[in-house]
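The full complex has more chains than appear here; those shown keep their coordinates.
Residue numbering begins at 1 within each chain, and the chains themselves are lettered A, B and C in the order written.
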């Protein structure tokens, strides 16, 4: 039977020499694990000797603890009566602040969704979602490029028959809009990635699950509808066996998860300064203040001896820990074929040359995603629309061989129309879904995907965020005539 | 003889089960009509049991009440002594606020007209006039495109003989500027569309009457001069017989109304967020506060039972209610020919392809209007100047077959010169007329159209808003040389 | 002998029926002249019955009074002891405000000259100098176009021999920079146009005298150096005999005045809103307040009877009064040849077509000035650099036939280099000279023209405003390679 600890005893183990933490009522010795923690040891040491559940929970999927610790590291349970009754403000704990219920119907566009969410979610969640590389040039390009494309509306088109449904890799969906793989959804709302799945089910949208999701794939697909479509995003790990284990796990979920989405646009983590700065903000949490006080005690000397200058990282960097940078056309696709029979989608294509190379791997590769990782990887990388235009010009046969999806900067129904008219099969939205979650949980995501009207397009009919669709109706098929302003 | 009601009795009928309103001293039972109201039931329920005349009057033309209610719905008259003497502020009632008389001569340009009007007219009128789709990109393009075209003034041209007159469809007018069909003029000023007509008569300008005018066509043309030219704008209704009735009515007014202007650029209503938000502002009117109080009474429960979440819409959406989205080249023009012998003007052409198609329907179609609906329909639709340049390049024969009119963004005399030099026969102004009305009623519209000088152009001579004309004199005919900055 | 009046008697003649004013100690009856006043009758009526010298003086050259009045209109002299000792603030009287001496050496560029002058000169002077047409687009283009041209500096060029001198129409000058004809210099400083001439003499710069100068040509050239070069700007009057008289007067000054500069870019006055608004500001002067008080007296009734709504104009419009709009190639040049043997310079050429036509009139026409009148005539007219580039492309032979001068937007030495490299013989500065006058009288203008260094150019060497020159040294001759940014 597990030993029961008093908080006072746990509190003494707050150094790099002996580091205990309380999680979900259990007491763990994480001393051995400290140097292996993807997020750096400092962030754990700041919580050493305390109940870290509130900080730990929203950014770690269930099971990850057991995966990384030995059974013997679990020392016992905590006597809850001995825990201090400290008052943490919602901001400090990272919980959603209660500013009264949000009237989702009063939110009219994606910018407003972001505005509402920004007020509600913890600072570090905002910093992680909002951040992009360097000077945020590519993030800005992503949005502005759609503003610079004018539509050419035709008249006398019967707009009464409309169908926004389409297929991705042969799977029927009701919207040409899917949710991109976006990590750490529970930072925004406890509904997390499961909540996104629920909203997608409601509107028939596809969802790609991030490898860095804050819930397990099994949890996310738990209530999936019979025709709901998911993909799973793979960051190949330096320790390939870890990736192989994940692929094996996906194979078991193949009823829901229809493809593997291999991420190619981030061989190294992006330089996201908002995210990096948020670690300092986090450093001002009361829990850390406690640790800091302790640091002035004798024990802290041994702490500083072991790691004089503990290295911290932004969320983005710590999630990236362990990702392989040695992928090649020659080695990676065959390795994937060995470990999964699911179709492959290549995410992060940014030149027509690579789009062409990818298309040569059809039908193993069934789709490519033109993406600059939301501007979060390499700043001044081109927006997806540029690559789409390149493919149209230099190698249009790509469209015949693989499906071309795009993401980045989609905020209006007209943006979706433009992408599709230029050859995309569908578009992904990432931040919009996360901010929707932050604005109203599952219902907030639903508001992002909501559509109320229907009408036809020459290419395909659809619309976006509630009433937005009304302003979008006809776009000529001969897109090479699209005029830049 | 009509029964006389006390206000107390009327006030009890303030639910969806029994909804009475007082209008112009009469008491009506509108319970049956609630679900049919184009603006939604909620806006009526907010005024249920009260005297709604002030809210109703400026946005409904006379006769519309009788058209929609049964004779039996008129219950009797109100005893005015029983009405509460509530103090409504001008802002609340939507009446023009008195900030002292405006010196119209001190207004030097269209932007100042808008500025003055914005201060004077009710918020919801401003929101309806000002609003455009989505991010207001097309509205901004409309104006900026003229700034990006430079004139090439010639010297040693005798500028003493000048004539700004021209013809539209063969009808003589004194200005190449007409007032576009703009709805809800009485929101800005009681003079309404009739006031616009008076100002047009003063300066010999043409006017196109909106189907959604806040006065009847008969009222608007009531004091028309012998040579005054009007057109009437048709939004084809899903119930075609309603449109056919309107066309029959126009045929009787053919002494004044010289053509039917068929609107093509709005098969679905635009997403005008300023307008949509103004409904919430309107929801703060005291009259609604009263209703809200009532809502907490037992009756309100039955209200919420019937329509738990009454849907409201912006002005633009509610005006749009019932408009047909199934117009086609093949069906609509023949149908029109059956019901009117008036010439047809097609409004909302936005590509040279459609301009060309329209020109094939001459002489039934006598003119086309290049318009993106003032940026109010599809955002990122091209400004009229783009389409004008397309026609010049790809199918200049269009200019020989039909007259080409343009609207959107015209604010300076130089804008008019540029449009005409590029091939337009004339230009329409919409918001400028409405804001002129808001700034000073009939005289305000006159100030917009006023011109004091005259001098010649190689193409056609004219000028704009009083002294503006002075800065405009010569523009070369070889417009293909116009330089973008 | 002249009668001596008391102020009390003069003060009674303050209506349109009997309007007296005191000027330079004399009493005049200007009743008859009221309707002929180029600036409108209202501006005189506002000063009726008072001593108007302070308002009159800076905007009227000597002799103009005698030219316009009959001898009998001069009634006598005023008894100065009877004049009220009213305290006029410098702002009100239009005198230069004393904010302490300006250290001209601390002014480093033209923008700072304007900034200093703006603080010092009366509001109506600022409004007249600063104003340009409509939205000030052309004024802005004039400056920005030079920012958009990059220089291509060469290395290993010996920069020790430098000569900024050049010739205009064969006359030697020390700078390729001349002062453009700019009106109403005494509004800025009592030194007026004479002060500008003194500064030009100091640095060997040419000056073109405005027909609307606030001093007579004779006064302006009074202290001219033996080699000082002037031109005189002609606005042809509707009453040709007035222009002919002026030309005869210039013929007598031919020792100094070397050419006639015919203005072509303003057949009608520009719409300068800043200038128009300043009339309202002027209307708040105490002197007018006095008149306004009088207006409430019985006499004012007769005033309002005669001219119920006296029309006022901005300075620009009133100066323009009487200018002919019927000039043509066929009639105007021969008429000029009849009345002067001075060479002709055509100012206001804005297209290569007109530059070409002008060059066919060489050698009668010896130079053309590419100018959009400082953006003060037609808004969105092209900057001179555009026309220069057009000529280079379509008809470079123009450069061989006539000298090409440019003005508008010159603020840096690099601007001068660019204009000359593109084919201009020299450049004019207008506002800079007026603001220099405002900043420091004659010395302020000198600061604008000052140059301290000298170094060579492939084309011609020179520099601008004191130390500015240092930053300008080499510009390649093959200007067709100039790159736009």
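Assume contacts are C-beta pairs under 8 Å (C-beta built on N, C-alpha and C of every residue); 3 or more make two chains touch, one makes a residue touch a chain.
Being a predicted model, the structure only gives us computed values, none of them experimental.
For this homomeric complex the structure file specifies 4 copies in total, of which 3 are displayed in place.
In the analysis below, only the chains that are shown with their structure count from here on.
Shared contact partners of chain B and chain C, listed by label: none present. In this structure chain A contacts its sequence twin chain B using mostly different residue numbers, the overlap staying below half. For chain C, the chain with the farthest CA centroid is A.
Separating the centre of chain B from that of chain C, both taken as means of CA atoms, is a distance of 46 Å.
Inter-chain centre distance (chain A to chain C, centres taken as mean C-alpha positions): 65 Å. We define each chain's centre as the mean of its Cα atoms; on that basis chain A and chain B are separated by 46 Å. In chain A, no residue touches two or more other chains. Of all residues in chain B, those touching chain C in their complex are 106, 108-109, 146-147, 149-160, 412, 414, 453, 455, 467-468, 470-474, 476, 483, 485. Residues 133-135, 137, 141, 264-265, 267-271, 273, 276-277, 280, 325-329, 332, 346, 348-351, 353-354, 357, 372, 377-382, 386 of chain B touch chain A in their complex.
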